[in-house]
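Up next, chain A:
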Amino acid sequence: MRNIWKSVRLDFSLIKPYGKTICFTMVLPVVFAAVNRSLMTGISFAMCFIAMTTGYTFSIAEKNDMERLYGILPVRKGELVIGRYVFVMIMGLTALVCSLIIQPVMLAILGENVTTLEFLSALVAGIVLFALYTVFQLPGYYRFGSIRGRVFMYIPVAGFLGMLFLTARTPAKSGGLLTAVIHSPILLMVLAVVLVVVAYVISILVSVRIVQNKEM
Partner candidate 1 sequence: MNNYLEVKNLSKSFDNFCLRDITFTLPKGYIMGLIGPNGSGKTTTVKLILNMLKRTSGEVRILGLDNIAKEQEVKKCVGVVFDSNYFSDDWKVRQVEKSVSVFYENWNTQRFSELLDRFQISPAKKVKELSKGMQMKLMLACAFSYDAKLLILDEPTSGLDPVSRDELLHILAEYIEDGEHSVLFSTHITGDLERAADFITYIRYGELFFSGGKDEFVDGFRIVRGGREEFTEELREKMLGSRAFPTGFEALVKTEDLRQFAHLSVEPAAIDDIVVFTSRGGEQYA
Partner candidate 2 sequence: MKLIISNISGIPIYEQIKQQVKAAIMSGDLQEDETLPSLRTLAKDLKISVLTVTRAYTELEEEGFVKNIQGRGCYVLGRGSELLREQLICKIENNLTEAISAARVANLSREELHRLLDILMEEKADE
């Protein structure tokens, strides 16, 4: 367990020099939310952007041939992998929480009121979207490296475009997702969370397997 935290810290120190860039990209979704007058759009963008930053750790490690450092540190390969997932989740959660604070305030200033329902559905959608983006992406990076694994970055993008397409087609107030949430919000949320957990567990298992079979 302690080794996992050490690995998480190692990942944070990897992206530390890129901290400003990441913070700057996180400002953009606020603008999108303001322009579209929609919390859902803002959150979707935010989660998409932050999911893309998970590739940073891989490309930095690859650029510096840090597989060799990982190879000599006294930690299990599995602990390093889980550490990276925890790191990614912390990044996602931080982005989600920040967006859920800043964006409604922003919208309120613009005179757009965010209802509790909208807020909750944005929260759940954010979690689901982020999980969707990352559960494919991470094993992709582990398997194919940061260059070829980048293909898996298009899964989040495609997901995002699909989401945008759906929300654009249906009026915000009576969208398919929203209607379902209205009918049984609790059930849907529980279902979503369970799905997310299962997806991560499978993704982690796949990644650990990939890394353990990999030779440096």
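The set was built so that all candidates are chains of the complex that A comes from, given by their letters.
Definition applied: a residue touches a chain if its C-beta (ideal position, glycine included) is under 8 Å from a C-beta of that chain, and two chains touch if they have at least 3 such contacts; residues count from 1.
What you see is a predicted model; the values in this text were computed from it and never measured.
**Student:** Please state which of the candidates 1 or 2 is in contact with chain A in this complex.
**Tutor:** 1
**Student:** Across the complex, what residues on chain A touch candidate 1?
**Tutor:** 3, 6, 9-10, 13-14, 16-17, 60-61, 63-69, 71-76, 215-216
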